[in-house]
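Quick notes on the structure that follows.
One protein chain is absent from this view; the other protein chains keep their places.
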Amino acid sequence: MIYNEAIPAILIGLPLLAAFITPIINLASRKARNAFVIAVLAIEELLIILLAWHVFTDGIVIYTMGAKNPGIVPLQAAVPIRIVLEIDGMAAFMGLISCTVAMAAGIYSISFIKEGNGKSRYYTLLLIMLAGMLGMEFTGDLFNLFVFLEILSIASCGLIAYRQHADAVEGAFKYLVVSNIAALFVLFAIALFYAQYDLLNIAAIAKVMQYTQLDKIALVLLVAAFAMKCGSVPMHFWAPDSYSTAPAAITAMLVAASQASLYALFRVCFTLYGSLMDYQTIGLAIIIFGLLSMFIGVTMALPQKDIKRLMAYHAISQTGYMLLGVGVGLYLLGSSDFNVYGIKAMEGGIFHIINHAMYKGLLFLTAGAIYYRLGTRNLNEMGGLGHTMKFTSIFFIIGALAIAGIPPFNGFASKLLIYEACYKVSPILSIVAMLVSVLTLASFIKVFHSAFMGPKMHDVKDVKEVPKSMLVGMAVLTFVIIFFGLFPGWVVSHIVHPAVMALVDKTAYINAVMGG
Amino acid sequence: MIWNVPFITVALLIAIGLYAVMFKRNLIKIAIGITIIESGVNLFLITLGYRKGGVAPIYTNLPSGVTPQQMVLPVPQALTLTSIVIGVAVLALMLSFIMKMYQHNKSLDSHSRRLKG
Partner (left out) sequence: MLETGFGYWDAIAWIVAFIVICIVVYIIRGFGKREHRKEAEEPFFSGVELPDEKVHVKASNIYWGFIESMKGYYDVMKKMHDGIINNYISWFIFIAVLLLIILFAPEVIP
């Protein structure tokens, strides 16, 4: 087809370049700037689909930065030099999520972010954030992972504080402190690897990994840091603070950013260490993180008054499902049960990642639509919005049903996989997961009731439907939700299963770089 | 034994920084704590890169008395440099957030927060 081997580099390079062109175009015309940003995001989406198609059909794609022949890794002294991008099924899968969410957020922002006050810089940071996410997901180099992690968190912090409210600045500050300390831990772990093996390439380290004492310390640092960055209880406190104060489109991006950290966690557990480590202990730890996240997240969501804070706690709770599904897979790694239901649990967990990015992104965007019209996030001041904001309420219903796991939406499909596979390990896991699902539905009924139902409130009488670009942004995500809901079998067998197999198959990842 | 001094310093720096971040209530002191942790990690990286009698690999024509085997691959130095640059950006952003928070709250105490529960 029209596939080109430079696509991985373009995917990271294009948003970085476009980020700094955007303010220049802004000097000419605001419309041109909007068109430019949307065009870049659309091209990114197109390219990632091409790349993902290629990866899912032909296997792992390698891109060596700055090499004459980037498809091959130059092995000098049996050590890969230069930064290597390595895109396997899992990375392509995560890239699809990042690009889709970024496109929806970009379209949504056209009218959501009011002109003036540096909107061109907003788009600059949004594009840098996309580049950071894609870089984290595509890179095959540990130090490069750290750099993109920092790029991502700095850009996110700038965007969280975009409105410069007292709350927004505080949320951004907390996120910056937390993510910077996590990143420093990651850097320390990378230094431990370099001290032992003189290597930075993930595949190369995985090949010579001895699982020494230092490797154990590095494992702890990496798992703790990435678990904090993905918002698992009890290291989740930053998430509600920063999610609730960021502009809604950015919150949707932050969900995808947390999932990039989740990806890094899984990459470390499965590819870097794999069956070398005490995978049962770490798997159990991840399962416990998952259970705690699910339960504490959802119970803390119930009494919230701030609509976005409530949704942020749900984001934590849904992250628990992913940790649970993949944790069960890690726990069973190597045992004979793995091929029976370990794979299914992981499929559920990984499928839930993309589902969650879509419906939670959509829900945050609807919360933003409400904020756009009412100027408040307080649920007590809302009511009767369904009379006038018809499309927004339909989008909200779809998102709420999907997150609660009501058939036929996509949340149900992934949760069903998780329930059934976890039941085989321990029925308690499934019971907690179902209970959390019920509570999720309950708290979204609360939001729906207090925001959209009831009589027209006096002070919100002039509430109209939101502008078209915001509706289009929400519609993009809704389309994906409905598509995934109607054809879960196709999605799982063509997108999710290859991603899971790429995660599990450590040797393929190593051989793609190290050869034979 | 004496070779372990840098590593002990690294441990001390990280411990001091973590102490500051965990127990100091002043936001500026938290920022300082993070910078100290970062210095510790940077020192760790640069210590790993030290080779006794090594030279920088920057010569086209080797000076007398230097063999190619003495040249040191400068990866840890490059990593440290990158990390320092990132650290500067983070510190600048963090201080500007603290400044904004002070403007809003009239306080630098981490306990005078708005977001909780």
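We call the chains A and B, going by the order they appear; numbering starts again at 1 in every chain.
In this text, a contact is a pair of C-beta atoms (placed from the backbone, for glycine too) under 8 Å apart; a residue touches a chain by one contact, two chains touch by 3 or more.
Since the model is a prediction, treat every value here as computed from it, not as a measurement.
K.L.:
Can you tell me which of A:37, A:73, A:160 or A:223 touches the chain that was removed from the display?
P.N.:
Checking each option in A:37, A:73, A:160 or A:223, the one touching the absent chain turns out to be A:223.
K.L.:
Looking at A:416, A:472 or A:508, which residue reaches the missing chain?
P.N.:
Spelled out, the listed residue whose C-beta touches the missing chain is A:416.
K.L.:
Which listed residue, A:33, A:344, A:360 or A:506, touches the chain dropped from view?
P.N.:
A:344
K.L.:
Just to verify: which one of A:234, A:334 or A:515 makes contact with the chain not shown?
P.N.:
Spelled out, the listed residue whose C-beta touches the missing chain is A:234.
K.L.:
List the residues of chain B that touch the chain left out of this view.
P.N.:
Residues touching the hidden chain, for chain B, are 18, 21-25, 30, 110-111, 113-117.
K.L.:
So which bits of chain A touch the chain we can't see?
P.N.:
The missing chain touches chain A at positions 173-174, 177-178, 181-182, 185, 216-217, 219-221, 223-224, 227-228, 234-235, 237-238, 240-241, 278, 281-282, 285, 296, 299-300, 302-303, 305, 340-341, 344, 379-380, 382-384, 407-408, 412-413, 416-417, 420-421, 442-443, 446-447, 449-450, 453-457, 485-489, 492.
Just so we're on the same page, only the chains that are shown with their structure count from here on.
K.L.:
Provide the residue numbers of chain A that touch chain B in the complex, in ascending order.
P.N.:
So the residues of chain A in touch with chain B come to 143, 147, 150, 154, 157-158, 161, 164-167, 169-174, 176-177, 180-181, 184, 187-188, 190-191, 194-195, 198, 200, 240-241, 244-245, 304.
K.L.:
Note which residues of chain B are touching chain A in the complex, please.
P.N.:
Within the complex, chain B contacts chain A at residues 14, 21, 27, 30, 34, 37-38, 41, 44-45, 48, 73, 75-76, 79, 82-83, 86, 89-90, 93-94, 97-98, 100-101, 104-105, 113-115, 117.
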